[in-house]
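One protein chain omitted, others in place.
Here the chain labels run A, B and C in written order, and each chain numbers its own residues starting at 1.
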Amino acid sequence: MPTSIYEVLELMRKYGRIEKIHKDTYIVEVKADKVKDICSILHWKLGGHFSVTVGSDERLINGYFAIYHVFLLDEQKISIIVHTKANPAVPKIPSITPIIPGANWHEREAHDFFGIVFENHPNLERLILPYDWPEKVYPLRKDVSIEELRFKILKPETVKAKAKPEEEYIVPIGPYHPALHEPEYFELYVEGERIVDAKYKGFHVHRGIEKVAEERLTINQIPFIAERICGICGYTHNVAYCQAVEYAANIDVPLRAKYIRSILLEIERIHSHLLWFGVLFHLLGFDTGFMMTWLVREKIMDLAEILTGNRKNYGMNLVGGVRRDINEGKIKLSLETLDHVEYKLRNILSKMLKLKEIMSRTKEIGLLSREEARKLSVVGPVARASGISTDVRKYHPYAAYGELEFKVPVYDAGDVYSRVLVRYDEIFESISMLKQLLKNIPKGDLMAENVEVPEYRKGLGLTEAPRGENIHLVITGRENKVYRWRPRAPSYNNVPSTLVMLKGENLADAPAIIASIDPCFSCTDHVVVVDVKRGTRRTLRLKEISRGRAR
Amino acid sequence: MIAQLLVLTNIVGLLLITPIIDGIERKIKARLQCRRGPPILQTWYDLLKLFRRPSIVTEEYSLPYIISPYIVFANIIFALALLPSITRVSLSFYGDIIVLTYLIASSSIFIAIGSISSGSVFATIGANREISIATLSKLLIALVLASFAILKGSLTLEKLFPIMPPYTISAILAIVLFAILAYIESYKLPFDIPEAEPEIIDGILVEYSGKSLGVLKYSMYLKRVLLFTMLIDLVLPRNLPPIISSLAYIVSLIFVSILFVTIETYFGRLRIDQALKFMKTLIPILLVVIVIAYFHI
Amino acid sequence: MSLKLFRRSLWVYHLNSGGCNGCDIEVLNIFTPYHDVERLGIKLVASPRHADVIVFTGPITRETLPKAIRAFFAVPEPKAVVAVGSCACGGGIWYDSYAVIGGIEAFYRILEKYYKVRPPPTVYVPGCPPKPEAIIHGVAVLRGVLKQKQRKTYFLEKEVPTLTRDFIVNLEKYMKQEGGISIGKR
Partner (left out) sequence: MKASRIEIFKEALKTGVVTKRYPFEPIEVPEGFRGKPSIDTEKCIGCGACASVCPPNALSIEVDAKRGVKRIMLFLGRCIFCGRCQDVCPTEAIKLSREFELSSLNSKDLYQMVELKMARCEMCGRYYATVRQILFTARNVPKDQRPLLLLCDECRSKVSAKYISYARW
């Protein structure tokens, strides 16, 4: 069992050429037939975890399609990218899903976007593209332009047929929810009251971000679209992207800029966790809890507005640094606000979590064992609630996190309540981190002096979003553009795990379980309930299920 | 003739007051959540707006879907006429206690029938749930009313009020149990089911819109006031002078609604099986109350 | 105008048409204690059938389009629309993406073309995301309580100096004389 970095790299060298692309990040180029072996070793033997699969059309650079499987090794504090090439005429690569079930969606996405076929994949169906998307059109291939996609393929007339209610959407209401925010579908198969199987149908919010970024935007415009991947934890995406480009171009970011980034990241984490608590209370019918947590959260939002000029979508980053400074007055104000928030939360939130209804509806519900969590490669608070200590801030430090003292809360029970506790602890960890950051912020510049980005270099940006690790792989391109940019949000890894958690649970607990991973589509709304015995299908809203028995 | 007029005053007065009571509840709830809250007349504004909006019907509805809101409304109005409220006069006849039980139960059933006939799956599930709660809670209400009848030895509502004196343990217990049942039956948290909570209207009401939604919501507010009235009648002394008794009634109505909404604000929702379990534990207690009421303890 | 009906009571159906959650959270935020729009008679409802107004947040992705159309027709007339956020107003940063219809106006064009429906009264609330107050302002404008502040501006340069060699070489001299060409003073 190799433990040191040196030993790991030696082992990797047996499989293919190894190259260091930047700090703590190595790329191993292997033949297609060895992909399965090396991935299995990285994920199951070396204690790393599978993070993302990136497809890429590199026919313009070297004439091949490429696949990158990214693994994070927490123990050794390094990331390893497994790189394979596929024949441009018939792109075929062996699938790693049979070994690492967590790679399922990633491979299907690469199939959707590039037409790369993964051999022995259990279910290589369409995942992301809209229902009326024509066959054999792969949007992220470089030989099809955004204009072609828009004007040839976007045909609103197909809408008319679909807009009529079908069996699946019996109720003429969209997949929307009053309090939660994005439309998503879960199909639950029930036997009486018990959920026996679940399926996810989603990606209503697929907006074609990668194509827009690769075709229209320049390197310094992408931070702004990256921020709009998610309106709740957008800044982590922004930072992850900037870091990826900075690593690729070997730009040294001033320390003050790093501190400012960390400060805003932690502010975002607090606001996101408080938001989640509010939503959870709302789902459990405790509206006063919702109101009171959001009341505290509003202070954080105001603070963000004072520091950045906007309540959300801070727009603070460019490649090489940050755009605004935090002066002494603002530091003082932030510290005061944090004290107030901490006091309020200790007073209110802890009491709310002790309420009987809240306890009885979260404890021992939605179990995810450590093994399942490893299999599906879940990240963030979900993993930490299942006993896996993983935190990018600790094990792959970025921004100013290397210089901070903090604990990573880990709970073993793997139920909804431990996810609640992990987030509860994290809020206070964040507050203590923020205090350290604000007190020790060094003087200096905000932007790196020399910001030039060479072409065709790879960079891997990691951040710990409120929901788990964010990972951005960037391949820089010509003319101040990026060639390939693949952001992966944490919910992408976490959402499949709800399907495991839901099995065998009571139908009424489904909403709390789905919300417990804090899905970035945040809301989880309509559920298609399929009765296995009777074969009937009907659409329900989570909220209704949460109240009662659907017989 | 005067009695009829007074009963009419009761009903018209309650029709006017009820949305204001709901407005007060919303205001209090908002205050307890650190909000300013809507104006007290807000529920009236909502209802008036609903009455002026058209009703969209579903594609596959049948007759009960259209008429049941009005049947429910009529049911509740008739039930209100049976109880003394603003004026201490009511329609009174032998066995009206049974009629009251029937009216409360049938309003739930007609709501359920109406939403089942909307042809929407959503509403059907809501109706299922309504029935599963109603069967239990109506049984409990019938048992409580039975214990009152035994205590006073009469099947006429007039003769029941007020239940005390005699100050027996069974009388006090019965009143407390009725208060709990009124709380459950008026769909307060943690026993809330979809249609009562003003912020979240779905379930049974999902397919109703405009006028019929307004009528249904109005009936639900009235039903809540009906239960409160019953509770007040059980304790309010009978022989007060007319104006003072009306005032006492209105004050205690507001008091009860404020009390209930304050309790509600600090509860989360129980899962329905937990709620049903709680209600089932009430059955043996009720039976004990009936037995000791029989022996006038 | 039909919107008089909504002066005192306005029920809102919130429809995320593929937004990033930023606006959705802000829409939800106006119901929380600091803003509490219940005091203005605004209430969030779960079913479009109960609603008076639909709030669109997001650029309307292709996947949500049919659902948005269904929700739109489930709201009884008279209805109104609030487009919250730049994405819903004009497509935002996604305006030319292949997976996006591109804002509420494109949505209305589809409705007119395939369903022959006139667009309802609409208020546009740009912002990314708009402040909660901006959303409240938008609703107030829709109800006719407040006056709209934002107006189209159009400026056409009237007079320009004729550029001659003499003028451009002796720019400093001419600028002193005329005093009007003070462009780009830093």
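List of remarks:
Definition applied: contacts are C-beta pairs under 8 Å (C-beta built on N, C-alpha and C of every residue); 3 or more make two chains touch, one makes a residue touch a chain.
If you're wondering where the values come from, they're calculated on a predicted model, not measured in any experiment.
Partner chains of the missing chain, restricted to those shown and counted over the full complex, are A, B, C.
Among A:Ala86, A:Ile225 or A:Ile300, only A:Ile225 touches the chain that is left out of the view. Across the entire complex, the residue among A:Asn120, A:Asn347, A:Ser369 or A:Ser389 in touch with the chain not shown is A:Asn347. Touch with the chain omitted from the figure is made, among A:Arg324, A:Lys435 or A:Lys503, by A:Arg324. The omitted chain makes contact with just one of the residues C:Gly19, C:Gly41, C:Pro76 or C:Gly103: C:Gly103.
The residue from C:Gly19, C:Gly41, C:Gly58 or C:Gly127 that touches the chain not shown here is C:Gly127.
In the full complex, chain C touches the omitted chain through residues 33-36, 39, 86, 89-93, 95, 103, 105, 121-128, 130-131, 133-134, 136-138, 140-142, 145-146, 148-157, 160-161, 163, 165, 168-172, 181, 183-186. Where chain B meets the missing chain, the touching residues are 31-36, 266-267. Taking the whole complex into account, chain A touches the unshown chain at residues 216-218, 220-221, 224-225, 228, 288, 292, 295, 302, 305-306, 309-310, 313, 315, 323-324, 347-348, 351-352, 354-356.
Definition applied: only the chains that are shown with their structure count from here on.
Arrangement of the chains shown, judged by which pairs touch: all-to-all, with no pair of chains left without contact. Ranked by number of C-beta pairs in contact, the top chain pair is A-C. Ranking every chain by how far its Cα centroid lies from the centroid of chain C, the top place goes to B. If you average the CA atoms of chain A and of chain B, the two centres end up 48 Å from each other.
A separation of 29 Å divides the Cα centre of chain A from that of chain C.
Residues of chain B found to touch two or more other chains are 33-35, 199-200, 202, 206.
Contacts with at least two other chains are made by residues 173, 178-179, 291, 295, 541, 543 of chain A. Those residues of chain B lying in contact with chain A across their complex are 32-35, 120-122, 125-126, 128-129, 132, 189-190, 192-194, 199-200, 202-203, 206, 265-274. Those residues of chain C that touch chain A in the shared complex are 13-16, 18-26, 28-29, 32-34, 44-48, 57-59, 61-71, 73-74, 92-94, 96-101, 110, 113-114, 128-129, 131. Within the complex formed with chain C, the chain B residues making contact are 26, 30, 33-39, 42, 45-46, 48-49, 52-56, 198-202, 205-210, 213.
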